[in-house]
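Every protein chain but one is kept in place in this view of the complex.
And then chain A:
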């Protein structure tokens, strides 16, 4: 099974809002704790190390492109 990046929710906005709202009233530290727990719960639900690694790689691309942009700005 490969990582699915098709849109899987019938109503994606509901999913996005649910995650945003979970952070309401939390400070940054608490938000980060919530995310950590959420990541672990979802990772276990997926239960497939290859999919997890693909998801991590996709997420980590943002850090990559952010640092590339920074480098370009510095040049």
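Observations, loosely collected:
One rule holds for everything that comes next: a contact is a pair of C-beta atoms (placed from the backbone, for glycine too) under 8 Å apart; a residue touches a chain by one contact, two chains touch by 3 or more; residues count from 1.
Rule of thumb we're sticking to: contacts and distances are computed from a predicted model.
Looking at the choices "Molecular chaperone DnaK", "FAD-dependent oxidoreductase", "Acetolactate synthase small subunit" or "Cytochrome c domain-containing protein", the name in the UniProt record of the chain not drawn here is "FAD-dependent oxidoreductase". Listed residues A:2, A:20 or A:41: the one in touch with the omitted chain is A:41. In the full complex, the hidden chain is touched by chain A at residues 32-33, 36-37, 39-41, 44.
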